[in-house]
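What follows is an incomplete set of chains from the complex, kept in their original frame.
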Amino acid sequence: MKIKKVAIVGASGYSGEVLVQLLLNHPHAELVAVTSRQNAGQTLAQVFPKFASHPKSKMLRFVEPNAEVLAKQADVVFLALPHGVAAEYAVPLIAAGCVVIDLSADFRLKSADIYKEFYAHDHPAPELLKKAVYGLPEIYRDEIKKSLLIASPGCYPTSILLPVIPLLKAGLIKPAGIIADSLSGVSGAGRKAEIDYLFCECNESVRPYGVPKHRHLSEIEEQLSLAAGTPVVIQFTPHLIPVNRGILTTLYLAPSEHFSDAAGATKLGEKISATYQTAYANEPFVRLLEGNALPDTKNVVGTNVCEIAWRLDPRTGRLIVMSAEDNIVKGASGQAVQSLNLICGWPETVGLV
Amino acid sequence: MKIKKVAIVGASGYSGEVLVQLLLNHPHAELVAVTSRQNAGQTLAQVFPKFASHPKSKMLRFVEPNAEVLAKQADVVFLALPHGVAAEYAVPLIAAGCVVIDLSADFRLKSADIYKEFYAHDHPAPELLKKAVYGLPEIYRDEIKKSLLIASPGCYPTSILLPVIPLLKAGLIKPAGIIADSLSGVSGAGRKAEIDYLFCECNESVRPYGVPKHRHLSEIEEQLSLAAGTPVVIQFTPHLIPVNRGILTTLYLAPSEHFSDAAGATKLGEKISATYQTAYANEPFVRLLEGNALPDTKNVVGTNVCEIAWRLDPRTGRLIVMSAEDNIVKGASGQAVQSLNLICGWPETVGLV
Amino acid sequence: MKIKKVAIVGASGYSGEVLVQLLLNHPHAELVAVTSRQNAGQTLAQVFPKFASHPKSKMLRFVEPNAEVLAKQADVVFLALPHGVAAEYAVPLIAAGCVVIDLSADFRLKSADIYKEFYAHDHPAPELLKKAVYGLPEIYRDEIKKSLLIASPGCYPTSILLPVIPLLKAGLIKPAGIIADSLSGVSGAGRKAEIDYLFCECNESVRPYGVPKHRHLSEIEEQLSLAAGTPVVIQFTPHLIPVNRGILTTLYLAPSEHFSDAAGATKLGEKISATYQTAYANEPFVRLLEGNALPDTKNVVGTNVCEIAWRLDPRTGRLIVMSAEDNIVKGASGQAVQSLNLICGWPETVGLV
């Protein structure tokens, strides 16, 4: 299989770090460049001591980001940059013929207006929005294979979209009234020197934030609306939890079909089960839990897997769906590598198991 | 002020430990007995080294529980025992003229049938259910003062009832469709030697449990129904979070009054604000957050305070209310001492600030 | 008892926060001013939500630090500032007749030269060094009572000096070859926005730092030398541990008297025990552990207590002494309030139990 040359722009954050880890060990990808303004000149081994045993870690040095140079070095470039900044690199890299896999929010929306509403600045490259594919392989596998610009989804959206989209597509739940209550590890805030994310501020602390209008709502609602075929507005509450990695999402959903006893639940449960089986039984990175098992972030951290379980409550007539993922792997860098594999025609799981 | 003699049955668990702490330092209560089958014979200082600086800790020894003996020693007896067991002690203690403050679930419900539905065994003393008062001082202050049997509320119920009851009573929210999503520290599981609560099983783990029918639902729904004047059925999902202490509850509520823009939110918000002010502005242990502040368990752990904040979401028409408390203080032992203060005619905050 | 007016300069760090907590609740002290450049204008309740239930928290506002103004407002001023900066305030405050209790390292050493060696800048007020008393009440109680300038000890030094000084003074251990291995919670690094102290960098991490010449060595060695009557040079290795608060120090000491069996250990042990009893049996804030008990930071966090236990090892002929304290209470702010109590002639434990 032909080796592809890959580069990472913004490789010193938490997503960048996991991208480095995955790409250093990927059998078909050759990591040729990593950029970081603040670490330029240092080797991978110096910035990330945990990778120091990899032979390449002492040779590959961080460089200042330069789209022109990167375009000559790499076939595929990952952007692990803040929103607004990513687009600045995407434009010239795409123009130069690179495939771009962007982990920021810059190309996840179809509408520059909604981007502006949620991100509070004009979209930096609206003409590219049409070219971008939302990089959720379980939903857009075929489109990803053919795209040159992948907008890799956010961590919260992945934990919500994977469990909800099949139910909406099958018409099993009402598009209105969806509630997503999410708990995220602190790495989701990035490797930023801010008081709020100091150890002593997060340890022994549990807190909601961004209530009621978190930025990720924009891409979640756009994707749910596409699945439902009708505009979907949801309630989403993120919370910060003292773990390094992991997202646990609890979804409160209204089944289209009324039920109020065990028999009704059994009947509806069979449809839900069949829908999930059809959607995910063969997906390597979605794990449908069985029996009494419920998701637990410790069972997915370090993997590209999203766990899903559900319960029907005959007392309330509601469907509760719970998901767990590693916010930096399936919620960011692992998912981006999954797209890389698709684009390059490699087995989808290579480098990810 | 007359000193009252108090005893704790089952003082070696986490609630018992905090009760010991509060009562050792209470200016009007004299802790005369602590019981524990497994620690009988040991001093408080031996079982709880952190209290060893208190002069009494080296003199007071754990004894085997014996209702007859306790009834002679103490005016007020706290029961920090598992459900089912607590009633065995309550019956003779009450018969002997003691005031009983029970931290278990045994006397929280009015109906022995609902008790059996949720706790899976017959109620051990159904005749006492009528005598018991639900020990939530902010709601039942006057009744507590006159009662001989206090059923001190559970930790999850407190975090849900305090924010919801005033809204229901004021008719500001619909009684149907209430969702409570709660995150609890591990002390909520008690000091029990079980694999599930080992450090390595809880640390770096976030997980739901007891979905969809947790036992605490019974008392929550009974109390909400009383407040609403109509039967209330809610959705409740508890999660286990790697902190020692603290509960964070996020409530999804449907306002009775429709709103869908900022103006509507402002108008409705004034009513909510006024309702909470009326209910809690003078309550020493309820803190209504202002401005941008949201609850954070680290701001209430170690105190008897319940923090409350709320947001209206014009996009969904929903009211989000969030609360935080220490599950072992306001959610258990602090609240029980608050009842003690009321019963004894002492200032409600004595020994709690 | 006459109320004293107290102020805190630099009240927004972790030590400042605990000072605020202790002084807000101190029965004889009135907190009249808190300063912080970054929080000037905000109330205590806004900066520290956990104190919002205290009536004063909504009235007292942070102000810009101004020695002249403070000198008019307060009888006693606490300085919770970085080294080098503290002296700038101490000079005018002392000149204006205030008592100054300094939590920085600025006045802990007798020699301006050693200060320069360890802190890498000239001492800002060498003339004051002679006036300062090292604020370790268990050792310098009488001197503290008469002093106008208290140099309150560091957290590591307290955890080392309390267990070692009595042994040195009694001649039970050799002054040479002392090793102190210390483990500190992350609050010891202060509330500073630095990558190294982010939650994800500290959680699930254990690491030494400042090897082999940490700044605190200067005051530790000066104090040990005074106790031994001969120059003492020690080995000290601090480690960062993922807890919010607490220091655990393990000391490796060489007894003056040789022993190599259980009988020798028993004989020597009696002397050690008697020495510690003489030194600390009546000290309210030193807890000598008995039986099989060993120090555990969770038993001292939130208190002003330092726990001490020791073991003789006949296999090696060494004495192992272990101590635990809360780095922010007995290691900083609690100890400073202990000095306040002494200076003001109040009971030493007031406001600290």
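Which chain is which? They are A, B and C, in the order written, and residues in each are numbered from 1.
Note that in this section contacts are C-beta pairs under 8 Å (C-beta built on N, C-alpha and C of every residue); 3 or more make two chains touch, one makes a residue touch a chain.
Remember, predicted model here, so these are calculated numbers, not experimental data.
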item	value
Total identical subunits in the assembly as filed, 3 in place	4
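As a convention for this text, only the chains that are shown with their structure count from here on.
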item	value
Interface numbering overlap (same over half, different under half) for chain A and chain B	same
Averaged-CA centre spacing for the pair chain C and chain B, given as whole angstrom	37
Rounded Å distance between chain A and chain C, as computed from the means of their C-alpha atoms	46
Rounded Å distance between chain A and chain B, as computed from the means of their C-alpha atoms	39
Per-residue overlap in chain C, given as positions that touch at least 2 other chains	204
Residue numbers on chain B that touch chain C, as the complex places them	46, 49-50, 52-53, 204, 284-285, 287, 289, 291, 293, 296, 298-300, 302-303, 305, 307, 353
Of all residues in chain B, those that touch chain A in their complex	179, 181, 183, 185, 201, 203-209, 211-213, 233-235, 237, 239, 241-246, 248, 250, 252, 294-298, 301, 311-313, 315-316, 318, 320, 322, 324
For the chain A and chain C complex, residues of the former touching the latter	14, 185-187, 191-195, 197-204, 242-244
